[in-house]
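In what follows, a structure is listed as structure tokens, so that the remarks can point back to it.
One chain of protein is taken out of this complex; the other chains stay put.
Moving on, here comes chain A:
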Amino acid sequence: MRKSIQAVLGVVLASAIFSCGTSTTEQTFDSSKLSKMSREEVEKVVEAFIMAEDSSTIEIPGGFFELNTQLILDNKKSVRIKGAGMDKTVLSFRNLKSGGEGVKIVGNNITVEDLSIEDAPGDGLKAQHSDGVTFRKVNVTWTNGDKSKNGTYAIYPVQCKNVVIDQCIASHSKDAGIYVGQSENIIVKNSLAFGNVAGIEIENSDNAEVFGNTARDNSGGILVFNLPGLPKSDGKGTKIYDNDILNNNHENFATPIGEGPNGNTVTMIPPGSGIILLAAKEVEIFNNRIHNNKTTGVAIASYQVTGFPAEAPNWSPYTTDVYVHDNAYERKALSMPDLTRELGQLVSVHNAYGPAKTQDIIYDGIWDKAISETIDSNPMRVCIQEAGIENLHFTRFYLMEGEDNIESFKDYQHFQNCKINVATDVSAIAAL
């Protein structure tokens, strides 16, 4: 115990000297240069959403639209909502005084493309209970200097089927930039998420492929979570490949800086996390470039690490059936793990390579004792096959006997000689 306090103090001191939290308010383009649309032109857009007919296109011309009411498309089929380009058509919800999101979509076969959404007080672009949702070249962001005022999710399909997110940009959200929740059949590709707390998150969802994206400068790059107590209880089947997961060292602003985490799981993410799995099931992570994430490249964790009640019907807190292979890792020489969140402190203090060493892969090592007495048989089926793994920083923790008895190991061998078949199939929506 004393040793660990000393270690913490040492690390705190060192980190106070070297590793300051980073923050960015970078914008993809300057929307203030666009011409402001008149009240009539704005109302026309509101009306177009309300009066939309099936199989129609809502064209929104270039310009800066300041809305004071939500844009809601309700229960329509085959509607295309099209702007003049993400740097030309901007829907600003800065003046919205009531309503949970800026744009809300309910319907089947709905496409939103070529526009930007700014400064929604809640979520930017939400789709719910929809079958067939395509978001293409949509940019959702917040322009507040004070990021604690930003909204929750930028791009937010939830309880949907057949979701394609393609060439989108999501930035500066207080939770996840691209968040797909309680959905099935999902593609997130060729998109950019930066400056968010979480870049891209797949939560309680089935059959998802996340590829060709860049997740940079978030607190956490790409997340696969299963949270308890939701109507869609446990999701499974996610592939994460060919992504650039870089410099996800942004301070965690999901709660005001200096305040600790609240009940939102995202508030616990330690800055410097590349990929985080939490109570995830059947995940394959391959061919990604995982560079310069100061805490860890990949974190494999069970829900117990949150400290929240970990029981719910039809849901398991364990992360199981994980296959991590053929990724490229880079650690910056002078980087140091986060100390603002418990998970960051765990890595800083207890990793197997010495205080304040950035990790490439961490595994919380929490397993279900009903399956096996020891972890040596790899009961949660976590498989890691990385070339040159002996040169990577891999830490397995032992956390199951309380904070005073934390241990750590470099024993990647236990997780090496296996392979997990993660089955996903998104071919039916690949052409959308």
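As a convention for this text, contacts are C-beta pairs under 8 Å (C-beta built on N, C-alpha and C of every residue); 3 or more make two chains touch, one makes a residue touch a chain; residues count from 1.
Everything that follows uses one rule, which is that contacts and distances are computed from a predicted model.
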{"item": "\"Transketolase-like pyrimidine-binding domain-containing protein\", \"Repeat protein (TIGR03806 family)\", \"DsbE family thiol:disulfide interchange protein\" or \"Intermembrane phospholipid transport system permease protein MlaE\" - which is the UniProt name of the missing chain", "value": "\"Repeat protein (TIGR03806 family)\""}
{"item": "Sole contact to the chain not displayed, among A:E26, A:D54 or A:D74", "value": "A:D74"}
{"item": "Residue in contact with the excluded chain [from A:I50, A:A387 or A:A423]", "value": "A:I50"}
{"item": "Among A:I117, A:L227 or A:V322, the residue in touch with the chain that has been omitted", "value": "A:L227"}
{"item": "Contact residue for the chain not shown (choose from A:G62, A:G85 or A:G122)", "value": "A:G122"}
{"item": "Among A:G63, A:G132, A:G151 or A:G274, residue touching the chain not depicted", "value": "A:G151"}
{"item": "Residues from chain A at the interface with the omitted partner, ascending", "value": "38-39, 43, 46-47, 49-51, 68-70, 72-75, 96-100, 106, 121-123, 128-129, 148, 151-153, 156, 158-159, 174-175, 179, 181-182, 227-231, 254-255, 259-260, 262-265, 267, 306, 308-309, 312"}
